[in-house]
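First the structure, in the form of structure tokens, and then the observations on it.
One protein chain omitted, others in place.
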Amino acid sequence: MGLGRRLNNVDDTQHQLAWRVGGPQGSGVDSAAGIFSRACALGGLNVLGRREYYSNIMGRHSYYDVRVSDAEITCHRDRVDLLTTFEAESLARHFISVVEGGAIVFSEKDEDTPLDKITYLDPRAARDLTAMLEDSDLPASTAGTLEYARGHGVNTFRIDFDAVVETLAERLGAPQAIAARTLNTLAVAVSCALVGYEVEYVHEALAKTWPGRQKIIDMNVSAVSLAYEIVRDSLDTSGFDIELHATRSRESRIFLNGSQAVALGKMAGGLAFQSYYPISPATDESVFLEAHQNFTTKDGGSGAVVVVQTEDEISAFGMAAAASLTGARSSTATSGPGLALMVEGMGWAGINEAPIVVTLYQRGGPSTGLPTRSEQGDLNLALYGGSGDFPRIVLASSDLTESFYDAAQAFNYAERYQTPVVHLIDKALSSQTQTVPPFDMDPVRIERGSIADPERDNPDGGDFPRFRVTESGVSPRSLLGTAGLTHWTTGGEHTEVGRVTEDPVVREQQMEKRMRKLDLAASEIPLAEKLQVYGNPEAAFTLLSWGSNKGGILEAMDMLKVDGVEARLLQVRLMSPFPREELSELIESAAPLVAVESSFSAQLAQALRQHTGRACEHLVLKYNGRPMSARELYGAFKEILGGAAERRVVLRNPYE
Amino acid sequence: MGLGRRLNNVDDTQHQLAWRVGGPQGSGVDSAAGIFSRACALGGLNVLGRREYYSNIMGRHSYYDVRVSDAEITCHRDRVDLLTTFEAESLARHFISVVEGGAIVFSEKDEDTPLDKITYLDPRAARDLTAMLEDSDLPASTAGTLEYARGHGVNTFRIDFDAVVETLAERLGAPQAIAARTLNTLAVAVSCALVGYEVEYVHEALAKTWPGRQKIIDMNVSAVSLAYEIVRDSLDTSGFDIELHATRSRESRIFLNGSQAVALGKMAGGLAFQSYYPISPATDESVFLEAHQNFTTKDGGSGAVVVVQTEDEISAFGMAAAASLTGARSSTATSGPGLALMVEGMGWAGINEAPIVVTLYQRGGPSTGLPTRSEQGDLNLALYGGSGDFPRIVLASSDLTESFYDAAQAFNYAERYQTPVVHLIDKALSSQTQTVPPFDMDPVRIERGSIADPERDNPDGGDFPRFRVTESGVSPRSLLGTAGLTHWTTGGEHTEVGRVTEDPVVREQQMEKRMRKLDLAASEIPLAEKLQVYGNPEAAFTLLSWGSNKGGILEAMDMLKVDGVEARLLQVRLMSPFPREELSELIESAAPLVAVESSFSAQLAQALRQHTGRACEHLVLKYNGRPMSARELYGAFKEILGGAAERRVVLRNPYE
Amino acid sequence: MTTATKEPKKVTAKDFQVSSPVDWCPGCGDFGILSALQQSLARLGRQPHEVAVVAGIGCSGKTHYYLNAYGVHTLHGRMLPYATGIKLANPEMTVVGVGGDGDGMGIGAAHFVNSGRRNVDMTYILFNNAVYGLTKGQAAPTLPLGLQTKSLPKPNVQGQINSLMLAMASGFTWIGRAYSYNVKHLVELMVKAIEHEGLSYLDVLQPCPTYNNLYTKDWFAGKDLAGGMPRIYNLQDEGYDPVISEGMDDTEVFEKINAFTQKAHEWGEEIPAGVFLDNRAITTFGERISEQVPTYLTQPPCRRRIADDRGHATADLSSIFEELRIT
Partner (left out) sequence: MTTATKEPKKVTAKDFQVSSPVDWCPGCGDFGILSALQQSLARLGRQPHEVAVVAGIGCSGKTHYYLNAYGVHTLHGRMLPYATGIKLANPEMTVVGVGGDGDGMGIGAAHFVNSGRRNVDMTYILFNNAVYGLTKGQAAPTLPLGLQTKSLPKPNVQGQINSLMLAMASGFTWIGRAYSYNVKHLVELMVKAIEHEGLSYLDVLQPCPTYNNLYTKDWFAGKDLAGGMPRIYNLQDEGYDPVISEGMDDTEVFEKINAFTQKAHEWGEEIPAGVFLDNRAITTFGERISEQVPTYLTQPPCRRRIADDRGHATADLSSIFEELRIT
């Protein structure tokens, strides 16, 4: 995507803003974003945050996009109104991503750093930027980038943060090192002041950030005041007219990210046992569960989730699979490399009809790949990991609310069909922070499937036919420990009571029984849980997608609508059993059919063709580890609509 | 498949026979089959053996089918001419599988054993057999089975083996326990005598079986003489007129099984390092390699394969993958559960462009499944195992000769395309014993692909760009230890020199570079290595298959030909890159297109549809762990041709 | 969902027996272990449904089929995680793990080591036959370097793991060794191992007559020795005291560890069996969970009420929503 080609999807009311803050990992980018997000949310705005960071603990570059609006937000914006930087590297990386009329806030010390002195700037980026700046006769330094930005209508605001901290220290009568801890707050406050945001919400955000820690709050409040003063008194903001104001409408909102939504969904769904091995970006879910493992129940009792950190993913899977046999709703969470280690266990759970749920947080692959970046490259592994044939349910969520309900529903699938369930999330979704209405618990139903009763199902005692061949494929299951229902389970082919067998007839019966459950699931699961149609259901221009891409696509569809183009999105939620019939019908009228996926190989499009024979006319793909933006998607769709696009349209953005 | 419905594909010359021997594991079934096979081969006949056994060391039932003919044999026969049994269980299991006019040899002691006294007879089988015998008013015992057989035109020959052993002991002046060691030989000799086979070849077979151990040979020769005497003098063979005679044409033949063919192919192909973890049915290959690890080379030197037994499959894969980086042709062998543990490593090899070969011996799945039975259920795991997208080569062999050349060629693929290769074998093929002409070494070529030269490829020294972005996708590779070519390798996304990077542009370049290699492979690999067409290339009736099924299909096609039906077989050899173009063209005229696969899910048919959109009209499937016979296939094809068949035609045989 | 039987009847070893055929080789040491396990469970008064026998893959991994109880055949090397999952989810069950030496010390060693860290209250019985039985006699990690069983084409090129030392280094709190043909002693030790509160490890010397022609019944019986005396002797007969109790001082603990180390390395003409270590100073994992989850034992994961009668979820997440609430 050429430089300077900026599709200006700036939101144009005074209740909308796209803000980016960048800095070295460990320097407080996250907490700055948290304060800003809270301040906006407290003012009644919707907030959506996107977090980009390296597989590193300290020092490498991270940034946070916070987009706020009084309207619903489904996607980040990759061209921001306001960029706040903590170091030279942020300037170098993001100056290009500020809209015309927008602004960059930077620290005086970073005003003129040569690009080749920026430690972690990737050599490729440094090279390309240098060439670009040279093309414009600008120096290869942050000074050059700032000049470039100014040349493209961007305001640049220099702040001498060191001096500000000094002033603050004086005012507080505190040592400078203490005052310096407010740097994040200062940066946020400068941004807020620049757009004229109501300061009281910033204050309130501080109180929410450090509940009960009044001393810290007070210090930060002082910092905010100082920042507002400085902006008012010392900056020339005449050329900058972007404003942001609170709406003051205060509907009830919670503020959380995708992995927290999943964790809550699991708790709602009755999770009792979670084993895990740390791995990005899955760890957050388990850490959240651990921190909230004890909770109350509506019947006045108390619930709890036993959370166990294991020695590896093989163990994490095995523990949860075995725990599920006792009747405990059991789960684990991992990402691609972890799932790779679990696929032997998946087969075990499949043949033993063990209801285990695996939440799969997809990151960039293959192998270690891009551990902290997003991708949708593990669908095939989820669908086919494991030797031989066994049924499994695979579903994917596309936003926070869906993540919550899907996480709960996954257990119902697991227990109804007595088979492993893989719940796909992608990193973009799991790290997406958002304000949403508190999840309504009412729709959450618990369906435990067929559980054996000794008297009804095994009246004569003796070995219990746990794997009884039934028409539906589902057999009443015995929970380990129940009197009168002892049986065996084994990864080997087995008889009805679970003894290993190599009898060809019993083998066929058990294989067919197990696989029938997929047909059952396909027939029982309601359409809405299989797929969702957005946009104009009659539109020929048809997008096929899944997971977090939805957010960007919906916005891009809105943009198309402005151009008079009708489109529809088929968002696939269930990948196994694949909604073959339903999709076949829907795509008949698709012209063109365009798959939108965050992977090189477009695995959903592969599955679609495998099941329906229909190939997508276009694939809009992104596989650089960053989520798709509405702007990019809109551009790709226009290209396709204009007839100029190749079959594969790759979204590229070197500045992410 | 109904009882009694016997498609009589008895070979009708005097140079053909299907023989089965059954007995408890550890009792000498294998060695009996070995002697019989050798005796026939020495008489100039072609031999094909099929081995069925339990996941057990001693006691459970095993059997061996040996089919011999002066014509080429591609498949076992599941209706045999002659059944030799060591115990009651063999009678119960196999009496039904003897052709009209055939014969059963049994031991007096097994003449009247109640079915419910046969320890390891599967309850299901015992139940069904009892019902069947009762239907014919016969007792539920071996006596009943024998009577049943006689009622269906089968000759039954009772031998008092205990008495025979006693006689032999007397003749030899040896203790009975020693004489009893010839029991296998006796059984073979009785069979040979019954069909009038020339005794000198049996003698010769004994010499080949115990080379140099004259005492044992002599004792067994005496046993043979005794057996021939007994058959001549004490059995009434008047109703039995099947004969087998040597052809005496002695072309050079080696006698081996599929896993040995692979091992030899690997040695021919330059294998230098093999790591493995024991697992059925893959272990045999590594054991053979270990036993033959030192060999000579044509240039007068000596070759060797370092073979290492590891602690698990993760280690087996890792060692070989790492060894491959040094320039050693490296490989491992495993089956489904082992590959499940290797898929994380597969991704590593993929992103690091490490040329490792994995021989995958497919057994019944899922999970532990049917460890010693055959299936083709791991294609999906081979194609999709691993997180994210990376190129891989997947190929499958269909007979011993192909196994040999493919095993060698796999290394060329691995090194030319610098990527992991999965070579698929199935248990039926790996345990198939056969006489074949010694493999011609001449066609075996070694192509090492692009290996970096420090002077040419890194003249300036410094970090070597091992992962240089090239048009073909292939970059000159540096072998670890080479001066002037140091670089890094990592499972993380990386720059040209192999440093971890998260730069979006470099990521895209490397991803695209790697995936280009698949296009290169698709364009370079000759058609014959991608697929083979058998039968009438113009025939509309088109079979699509892979692996060991080929043998049975070819024979069934011959049978169809007798009926005047022309058919063709598309045998797919390369599954990744999938021969999309080539197959698309070939299947255009297919009517119907029938996939023949040994799995529940027909994974090749899935792949075909995914790549070409074309669904097969019929799936002929077998998934009870036993290989397909020509008879079964012929039946299925006729059903399809008759228009009466469902889409899925499942081959079932409860007597295997 | 564990429901107590109404009138708990007195159990005998018979209650743990099944009629299905056993498919081990004649003379296999596994028979003794099976029989001892049936006797031990009966002696401990367990009902079959209260017991889960969790197995690895191997000849040894078939043990649970020959036993009336909940039998869980897992994956090769993975017995411990599965056993742990069952015990943690249903702490009322008696969980006994069985598996081979290849299974436990080879492919499963990471679980072995890390299970020691957890000290879950269950028992691991390792069938130590020094070979991979079910895959036809390859060397197991317990076979010493340079030995060549009849199943090996060449002498063993890999060294031996001292399983007792590994168990100690890993943190198992009860460690014993028995011999599969001395069923009486085996029962005695199994009962102690199962009774031990924490993770117990019982190493059972198990002749494999089919593949291991070195460690045979005769060899253990000392038939090759001058005196013809059995190699195996009982540590406890010697007065060896394996107990580490809470509050013992470091010096005493070191003495115990030294004594253990010495005994664990003894091999050859004299082979000690018995209880090597009985460490009572370490909390079980269940106790540790209880500290963090007060309701753990009263409402274990397997029995938590997660839905009301109408199928509505019972979880009340309002306090967490409150924590996350911003407006």
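As written, the chains take the letters A, B and C, and residue 1 is the first residue of each chain.
FYI, contacts are C-beta pairs under 8 Å (C-beta built on N, C-alpha and C of every residue); 3 or more make two chains touch, one makes a residue touch a chain.
Computed from a predicted structure; not experimentally measured.
Peer 1: Sort through B:Leu82, B:Ala321, B:Leu339 or B:Ala410 and give me the one touching the missing partner chain.
Peer 2: Residue touching the absent chain, from the options given: B:Ala321.
Peer 1: Of C:Ala13, C:Leu44 or C:Ile257, which residue touches the hidden chain?
Peer 2: Looking across C:Ala13, C:Leu44 or C:Ile257, the contact with the absent chain belongs to C:Ile257.
Peer 1: Using the document's definition of touch, tell me which of B:Gly484, B:Pro592 or B:Gly613 contacts the absent chain.
Peer 2: Checking the options B:Gly484, B:Pro592 or B:Gly613, the one contacting the hidden chain is B:Gly484.
Peer 1: Pick out the residues on chain B that sit against the missing chain.
Peer 2: So the residues of chain B touching the unseen chain are 38, 41-42, 44, 208, 250-256, 260, 264, 267-270, 272-273, 275, 292-299, 301-304, 306, 308, 310-312, 314-330, 344-345, 348, 408, 435, 438-439, 441-442, 444-448, 451, 454, 463, 479-492, 498-500.
Peer 1: Could you please point out the chain C residues that touch the chain left off the display?
Peer 2: Residues of chain C in contact with the hidden chain: 77, 105-114, 116-119, 141, 145, 154, 157-162, 165-166, 168-171, 254, 257-258, 261-262, 265, 282-283, 285, 288-289, 292.
Peer 1: Could I get the residues of chain A that touch the absent chain, sorted low to high?
Peer 2: 26, 54-60, 119-120, 277-280, 283, 287, 290-291, 309, 311-313, 337, 367-368
Please note the rule applied: only the chains that are shown with their structure count from here on.
Peer 1: Starting from the mean Cα coordinates of chain B and chain C, work out the distance between those two points in Å.
Peer 2: Once rounded, the distance between the two centres reads 38 Å.
Peer 1: Counting only residues that touch at least two other chains, what does the list for chain A look like?
Peer 2: Within chain A, the residues that touch at least two other chains are 344, 348, 490-492, 500.
Peer 1: Out of chain C, which residues touch more than one other chain, so two or more?
Peer 2: Those would be 57, 73, 75.
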